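Structure incoming, see below.
Note that one protein chain is taken out, while the other chains of the complex remain in position.
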């Protein structure tokens, strides 16, 4: 059985992230996912900058977002980011966003990233060595 | 057989929409989807403002995005927005984004919206009368 | 002599805030100013939400920004926000942004806000009572 790698980040909803209906514009949740990934990366040494340093970029190839309850300016959001093991040359994360005050789920989502060679911009069909090492270090596949 | 309701909008990729890798940041495609919906709405009289005028808001409850090829600052994007018929009290759109120069598909996606009573903020479980009328007018379910 | 009211907020530069040149897009500094004002408001009870609760909105009527050095993804920014006393029915803030690592000044700026009656949307030509009280409380003009 594998350990569950996850991290929780707290994000404060900015005034400029809410729309004329007074709620966070749905596109801004994609930023919260990125904030979550970065917090995860800070904990597990998998930030964009760590990956760049290994010679790769990890563009998003799929993202999905299910909105459950609105967020408003001034709300605090807990972004839980979970690493989902996969054998493929991909990184998959799932997200659950909570209203920090009520602990209600406000959103769930997922993203998939692939590996590109940073210089040649070539899609990697096999798991890069550094990431195989990363998985081993944290005991996940 | 129902007609296919669709509209194509052209969007110019802004400098400020591209990220340090020189490509459009993935979250910005959600804006392009919205641009596409608005162009669709302008053609078929289903803009946010039209819907507000009927007493409803139509928040997004699901969005997904599949990234196929990068977009860069200066590129022109064709956003094709298609109405997908459904019996539910929802609006579903599918999107195909093309690089206007190469006609290659750069992204596909979909979104689902629900109806809320604008004043009471209550989810509508049945199709609002104005939208039933809209469907009838355009010959779709 | 009046006390200097100021607050310092730390902001982490997000990947999606940097542009294709690898540096923070200049328009995003306006967000950092807003983050600074909100941190100031949290300390001195002058957040947007506090002001709304008093029946006013405080739209920005002027903003200026002088860029001294670039910021990059991953940098930490210190946003120093200072209240600048004025007799007019306005709120003036000045900002100094530092690179948290090097303590170099990366940007200076200023903003001016006016008071609008929240319901009637009418510009206030005299200082609202709640703000006169706020000034008195903190010993500033």
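For clarity, chains are labelled A, B and C in written order, and residue numbers in each chain start from 1.
In this section, contacts are C-beta pairs under 8 Å (C-beta built on N, C-alpha and C of every residue); 3 or more make two chains touch, one makes a residue touch a chain.
A quick note: this is a predicted structure, and the numbers were derived from the prediction, not measured.
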Exercise. For the full complex, which residue in A:18, A:51, A:77 or A:127 touches the chain that was left out?
Worked result: A:18
For this session: Kindly state which of the options C:61, C:88, C:101 or C:122 is in contact with the chain not pictured.
Result: C:61
Problem set entry | From B:35, B:54 or B:94, residue that would touch the chain that is not displayed | B:35
For this session: Touching the hidden chain in the full complex, which residues of subunit B are there? Just list them.
Result: 14-16, 31, 34-35, 38, 47-49, 73-74
Exercise. On subunit A, what residues meet the omitted chain?
Worked result: 15-16, 18-22, 25, 27, 72-73
For this session: Since one chain isn't shown, list which residues of subunit C touch it in the complete complex.
Result: 21, 23, 26-28, 30-31, 34, 57, 59-67, 70
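Throughout what follows, only the chains that are shown with their structure count from here on.
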Exercise. Think of each chain as a node with edges to the chains it touches; is that a line, ring, star, complete or other?
Worked result: complete
Problem set entry | subunit B onto subunit C, rotation angle from CA fit, given as a multiple of 5 degrees | 180
Exercise. Whole-Å distance, subunit A centre to subunit B centre, using C-alpha means?
Worked result: 24
Seminar exercise, completed: The positions of subunit C in contact with two or more other chains are 15-16, 73
